[in-house]
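Note sheet for the following structure.
Apart from one protein chain that is not included, each protein chain of the complex appears where it belongs.
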Amino acid sequence: MHVHFLDPYHPHDSLIHRFDPRIKLVLTLAFILTNGLIPSGAWPVFILLFALILSVEILSELGVGYVLKRSMLAFPFVLAALPLILTIPGRTMFSLDVGPWTINASYPGLERFISIALKSWISMQAGIVLAASTSFPDLLVAMRAVRIPQLLVSIFGLMWRYLFVLVDEATRLIRARAARSGHSDHPNAKTGGSLSWRARVAGGMAGNLFLRGFERSDRIYMAMVSRGYDGESRSLPFPAIQIANWAILIGGLVILTLLILIAYLFWG
Amino acid sequence: MHHSIEVENLTYAYPDGTLALNDISMSIEPGEKVALVGPNGAGKSTLILHLNGILSGKGKVRVCGLDVIKENLGRVRSSVGLVFQSPEDQLFSPTVFDDVAFGPLYQGLPSKEVQERVDEALAAVHMEKYKKRVSHHLSMGEKKRIAIATVLSMNPEVLVLDEPTGGLDPRSRRSLIRLLQELPLTMLVSTHDMLLVRKIFPRMIILDEGRVVADGPTQLLMNNLELLEAHGLERP
Partner (left out) sequence: MLPAPIAMHIPDGFLSVPVSIFFWLITILVVGYALKRVGVDLGERQVPLMGVLAAAIFAGQMLNFAVAGGTSGHLIGAAIATILLGPWAAMLVLTCVVSIQALIFQDGGLLVLGANIFNMAIIAVTVSYMVYRSVQKLAKGQPWGIFVGGFIAAWLSVEAAALATALELALSGTSPANIAIAAMGGIHALIGIGEGLITVGALAFLYATRRDLLKAGEAAPARGNLVWLTGLVLALLLAIASPLASSHPDGLEWVAEQKGFLVSAQSPLFKIIPDYLFPGVSNSTLATILAGILGVLIVFVVALVVATMRRRKTTLEE
């Protein structure tokens, strides 16, 4: 059985893979928070943060290329911040006359735009490393540790278990539709049908998926009840966190705090 | 007159690198009925998905004289009707009529023609009375027939089926076999059901580990017990 194409977890025996998942989750969130707090234009700090996450990527043996490629996913969203170049007041970069309007691009605007893009890109890499170096069951443990309610975590677990099953079903539905999407040589033919028909067909497929989901959940419930399920999710208590992991956590938080302080002292 | 199906040196690897199909070649004449057999994981379903361009690998695939490439996919899918293993994945419309009409509707045919096609297809599978029924509530045997009808309504030249008798009780199975015998189309069927093969398919192709290991008259191959056992098959 192949690993499902969707699952980003890549098992390796790296240092990062072996960290306690709870520590990893906390550090990832702290890293992203740090990124968020750095003021616009503090390039040296961004460089250091990037070096930091790059080092983690190397340590994780996931392949820097892999992480950087995946991090390009959010790239289109950058367009949302593009107008900043034109709307933030400040030293003018260039001025364009377009018909009756004058478009002013400013340096502070450009600075802000690039800062946002960098923050986002660096934060995303942290998220990728977390997901690729931590198995989902471990992530569930980490979620419990940060006090996410057991009910929600149980739903997560079941969702994950059936995610790939349902994605496969959706894939087969799409293939079945493709197999019947043909082109005819009939003189009056208008291939593809109307837009609203296509949307309704997609809806029918979704309905099919949901219906099978309902019925499947009935069967799962019966199986769970047969094993004594009564609505309460219980699990084993957590293993203790080892000293080495505490050290990493504290070390990491110290470094991040330092970076925030430096950033505020010089660019805040 | 063109071959119905022509595969030349087809090789296909999954995204993670494992080779699913390894240098496969075969050709099927119009009107032939051929069975594709082999153990699980041999690549039968993967091969089938190449015949209408859902998957594409290295090598040549030609159906009804058309190269299976992006530009031709529309016509390819009208010429080759693919029926998948699980009807659940193929009956995704509210009523039987809607599902069987999908093909002609997508082709953009005028609505009178669509009606005719649906009636003909349902008649071919002996399910005329099921037009207004809800697919989801039908039995497995009925669903399998409707699934075949959804493809017949496009008037294909070739019918390709993946495990048509899988999951059927003996009575439904017998009636499906009779149905397959009746349909005059060129047929390629992937199956474990060796009785079905012996009954309907004069030619048999054995696939194992992504390669064609035998291709010949069913009667001959069925008598070669060593060959069958070596590739996870049983004589019926």
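Letters A and B name the chains as they come in the text, with residue numbers starting at 1 for each one.
The definition used in the following text is that a contact is a pair of C-beta atoms (placed from the backbone, for glycine too) under 8 Å apart; a residue touches a chain by one contact, two chains touch by 3 or more.
Computed from a prediction, not measured in an experiment: that's the story for all the values here.
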item	value
Touch with the omitted chain, as defined above, among A:M93, A:A145 or A:L163	A:L163
Residue of A:I23, A:A105 or A:M124 touching the missing chain in the full complex	A:M124
Residue ranges of subunit A at the interface with the undisplayed chain	6, 8, 28-29, 32-33, 35-37, 39-41, 43-45, 47-48, 50-52, 54-55, 58-59, 61, 70-71, 73-74, 76-77, 79-81, 83-84, 87, 108, 111-112, 116-124, 127-128, 130-131, 136, 139, 149, 151-152, 154-163, 165-167, 169-171, 173-174, 192, 195-196, 198-214, 216-218, 220-221, 224-225, 229-231, 233, 264-268
Subunit B residues that touch the omitted chain in the full complex	92-95, 134, 136-137
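As a convention for this text, only the chains that are shown with their structure count from here on.
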item	value
Approximate Å spacing (C-alpha centroids) for the pair subunit A, subunit B	39
Footprint of subunit A on subunit B - complex, ascending	14-16, 18, 49, 52, 54, 73-79, 81-82, 84, 86, 88-94, 98, 102-110, 113, 136, 150-151, 154
For the subunit A and subunit B complex, residues of the former touching the latter	2-3, 5, 169, 172-173, 175-186, 188-193, 197, 201, 204-205, 207-208, 211-212
